[in-house]
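Note that this complex is displayed minus one protein chain, with the remaining chains in position.
Here is subunit A:
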Amino acid sequence: MSTQTSQETEEAEVESGQAEPHSPHQDRRMQERASKEERRQRLNDERTRESEETVEIKVFRYDPEVEAKQEPRFDTFHVPFEKGMTVLDAVMYARDHHDSSLTFRHSCRQAICGSDAFFINGRQRLGCQTQIAELDTPVRIEPLPHQEVVKDLVVDMDSFYEQMEAVEPYFQTEEKPDGELEEQRQSRENREKIKMGTRCIWCASCMSSCNIAAGDDSYLGPAAISMAYRFAMDEREGDEMKDHRLRLIEQEHGVWRCQTQFSCTNVCPKDIPLTEHIQELKREAVKKNLKFW
């Protein structure tokens, strides 16, 4: 799909595994529209260049259904730069003014919904939380590595969700308070201990950055283990449940796979000390097992 005069097609260089191209889906309309489209984009681009300072972004493109996009490539867009502009702002601008087929997930644009994690200049970051001014240009925006690409910047999240749900990510306690209006009291210290573990927004940046997860589909991964930590360390769940949780995470593809490379901790947009959580669970698991020996 030749959408822009300013567009340069490159070989895809990302290491992420792309989906197998589907059988060619010939789209007549696409061809007919191409020249019209080109004209419109050229005008848009010229207007943009004349009036303002622009920033150049290179965005990964792939669509299994559209013939011209079946071969992964990068498209270049020039977008007007404004102070405070984020990567998400830039790709939204490119979509709304240059190419409406540019596809990515996003919603809250305030770093809480976790849907716009991309591989930006070689690192997992949230698009909405990343200031353009702090990046080298051209800014290179790719889908999260190690996850199958659905289209453009959208990756398949299913396996990530499965791992998150494999650790029984819900509160379980036998001891319910007596009255309907009674709280299960929790000390401030304990709340503080689990606090960072409760901050996860499920963006999957950590999973994408983890070398172990890349080579082992079954590895629970940092986010899920940190989720397990959040519950295992919650004093309200009790010892029996803690043992159960430790059994879940010390299975073959659990905590012992972690090689303490800290890449998850480095990229976490919510500053969760993931590696620390994993290490602490390893220690807890050892302690638990020593009891029986």
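Everything below uses one rule, namely that contacts are C-beta pairs under 8 Å (C-beta built on N, C-alpha and C of every residue); 3 or more make two chains touch, one makes a residue touch a chain; residues count from 1.
Everything that follows uses one rule, which is that contacts and distances are computed from a predicted model.
The chain that is not shown carries the UniProt protein name "succinate dehydrogenase", picked from "Sulfonate ABC transporter", "Pyruvate ferredoxin oxidoreductase", "CRISPR-associated endonuclease Cas1" or "succinate dehydrogenase". Within the complete assembly, A:A111 is the residue of A:V55, A:V79 or A:A111 that touches the hidden chain.
For the chain missing from the display, the contacting residue among A:R95, A:H146, A:R245 or A:K282 is A:R95, taking the whole complex into account.
Here one chain is not drawn; of A:T76, A:T103, A:T137 or A:N266, the residue touching it is A:T103.
For subunit A, the residues touching the chain absent from view are 27, 29-30, 32-33, 36-37, 63-66, 69, 83-84, 86, 95-97, 99-101, 103-115, 129, 131, 150-152, 154, 157, 161, 165, 168-171, 173, 176-177, 180-188, 191, 194-195, 198-199, 201-202, 231, 234, 236.
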